[in-house]
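With one protein chain removed, the remaining protein chains of the complex are shown where they sit.
Chain nomenclature is as follows: A and B, assigned in order of appearance, with residue numbering initiated at 1 for each chain independently.
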Amino acid sequence: MTQHEHRLGELAKRFGGEVVGGGTDLVIKRLASLRSAQSGDITFFSHGRYRDELAGTRASAVIVGEDARDATGLPRIVCSDPYLFFAQVARLYHTEESARPGVHASAVVLPGAHLAPDVSVGPLCVIEEEVEISSGSRIGPGCSLGRKVRIGSGARLHAGVTVYAGCEIGERTILHSGVVVGADGFGFAPNAGAWLKIPQLGSVRIGADVEIGANTTIDRGALDDTVIEDGVKLDNQIQIGHNVRIGAHTAIAGCVGIAGSTRIGSRCMIGGAAMIGGHLNIADRVIVAGGTVVTKSLDSAGTYVSVIPATPAREWRRTVAMLRNLERMSERLRLLERRLADLENEK
Amino acid sequence: MTQHEHRLGELAKRFGGEVVGGGTDLVIKRLASLRSAQSGDITFFSHGRYRDELAGTRASAVIVGEDARDATGLPRIVCSDPYLFFAQVARLYHTEESARPGVHASAVVLPGAHLAPDVSVGPLCVIEEEVEISSGSRIGPGCSLGRKVRIGSGARLHAGVTVYAGCEIGERTILHSGVVVGADGFGFAPNAGAWLKIPQLGSVRIGADVEIGANTTIDRGALDDTVIEDGVKLDNQIQIGHNVRIGAHTAIAGCVGIAGSTRIGSRCMIGGAAMIGGHLNIADRVIVAGGTVVTKSLDSAGTYVSVIPATPAREWRRTVAMLRNLERMSERLRLLERRLADLENEK
Partner (left out) sequence: MTQHEHRLGELAKRFGGEVVGGGTDLVIKRLASLRSAQSGDITFFSHGRYRDELAGTRASAVIVGEDARDATGLPRIVCSDPYLFFAQVARLYHTEESARPGVHASAVVLPGAHLAPDVSVGPLCVIEEEVEISSGSRIGPGCSLGRKVRIGSGARLHAGVTVYAGCEIGERTILHSGVVVGADGFGFAPNAGAWLKIPQLGSVRIGADVEIGANTTIDRGALDDTVIEDGVKLDNQIQIGHNVRIGAHTAIAGCVGIAGSTRIGSRCMIGGAAMIGGHLNIADRVIVAGGTVVTKSLDSAGTYVSVIPATPAREWRRTVAMLRNLERMSERLRLLERRLADLENEK
């Protein structure tokens, strides 16, 4: 069997599952979704929503949870967390394209940069003075690393990442294309009808095992540093203001904005397009629903929302009119209560 | 007459309008807005909002709809759709700067890339192994195309576009600067308090005649591909999650986010900054108003909203207090109803 073929029983054993419905010796060649799987593929079922697709799948085997042990007659691996199991199998089958170690001839490496010998620097990168890149890191094409940037070992910067002077990227951290780390925070003092720029003297420190999605921006601190702790996962197009601190293993979905000096706890989950104001404290394990606006500190774990779901336009127009009318409704209520009390007293 | 001068009668004939108010032989040298037009210019009037500007315009001629046939005394072209007519005239007058065919000496083209002979590749591009670029395509300065990327004929990538390995861009598709196609989707499985990265094994397939605005990001699929169908128009700063599918000729305004695995129908219109949750189905011809949050599937065509318009702060504070108070209001109503029924029964 090639590197990318494993028997079903082997997968079950390796990641802690039970083969049900036969097929322990099935050779699994590929992972695929319920919908697109073919013979030789393994797929997974982790949400009741996809029951119809499970019924129609042409996969040779399925990863299912304990509660879905009998949801299919196909050979299956039953396990406690099918999504995690699938992730582990996917990692087994995925071979990352290897990078050529060395600095591409077209890259510009300025004097005093220090690169470990096995580092890969792609074409047309700019590595400024006193940059340090540790062992095993891969810098994609067209990246720009300012003076004294430090990149931990095993990090990966995809094409077109920009890191401003003095910022630090932790071990095994992944930055996707278009990420900008360390641009000036938005700091201006009002001064006679105009704005006086406040130099942004802090830096950005990003921990280990962080992943940051495409076109996300993280500003440098004004005085202290902006800090992203270990294991944080940031999706695309997120904006992190200056002096923000994000606690370990917090996950933030796309298009979120976090204003300056806010502290987010560890193991939080922030839904897409949520907006979090400045100078707030968000406790550990807070869940903020997508699209929610946070304007005050959230001091205890729990789920917070403020989103009104999309509504047919005609109905919504009436709801907004009602909203504008709430004070008058409240007034009418008060009046009714008074009149009713009068009547009751007269009896 | 030079290439860029046309007589009014000729424009009317070419795009299907009627010259009214004389001036068939007027030479039109330029397009301009109502406000900035000068003698020799043609302008257009497509919205009553701009009636004052129409009255004051110094244009030599105006494109108007049937309903505005008499809205001006200037020479005019009356047509069924003045905005479309204007678009056609604009295309006639616009000459795109021609690109020099060939690969700029400073671009890095890795072995095994295959470029049609008339392709233009700008300075400082990186074209990786096995990339295919078809006839007539123009790749702007500083673009980065990963391994096995395929670019259809007549496509245009402006400066600084990044396409990750394996993604496909259709014929005549336009990508603006800062677009990132094919970064990893946001896929992590919770694992003992941390997050395990799920390899993103799918790709991105973008159809023909698509246009994608500056700094928009489209993630690659987890297992299947993310798909943008023919004729889709995406504005700037949009985020498209993994495994999303967007139907043909749908138009999406700036700052919209679409979470993973959602399917948008064809010919939809999504307003700016709308946010659409994951794993949803949006029917064909759905219109979502700007700023609206979609958290459930929308199964039929129509217009959907959930936005409360900006309100003076003092008034809004009272509205929010009222909102917080709705349950008590409802309770007071119930009580009133009971007391009133008692009174009525006593009669």
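Heads up, the rule we're going with is that contacts are C-beta pairs under 8 Å (C-beta built on N, C-alpha and C of every residue); 3 or more make two chains touch, one makes a residue touch a chain.
This one's a predicted model, so the numbers in the text were calculated from it and none came from an experiment.
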One chain isn't shown here. Among B:R138, B:H176 or B:R220, which residue touches it? B:H176
With the full complex in mind, choose from A:G160, A:G207, A:G247 or A:G265 the residue touching the hidden chain. A:G160
Among A:S120, A:S144, A:T226 or A:T250, which one is in touch with the chain left out? A:S144
Among A:E5, A:D224 or A:E327, which residue is in contact with the omitted chain in the full complex? A:D224
Out of B:G65, B:G187 or B:G291, point to the residue that touches the absent chain in the complete complex. B:G291
For chain B, residues touching the missing partner are 31-33, 35-36, 49, 81, 83-84, 86-88, 90-91, 93-94, 97, 104, 106, 122-124, 140-142, 158-160, 174, 176-178, 209, 211, 213-215, 231, 233, 235-237, 249, 251, 253-255, 267, 272-273, 290-291, 307-313, 316-317, 320, 323-324, 326-327, 329-330, 333, 336-337, 340, 343-344, 347
Which parts of chain A face the unshown chain closely enough to count as touching? 106, 108, 124, 126, 128, 142, 144, 146-147, 160, 162, 164-165, 178, 180, 183-184, 186-191, 193-199, 201, 215, 217, 219, 222-224, 237, 239, 241, 255, 257, 259, 273, 275, 277, 279, 288-289, 292-296, 298, 302-306, 308-309, 318-319, 322-323, 325-326, 329, 332-333, 336, 339-340, 343, 346
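In this text, only the chains that are shown with their structure count from here on.
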In whole angstrom, the CA-centroid distance of chain A from chain B equals 25
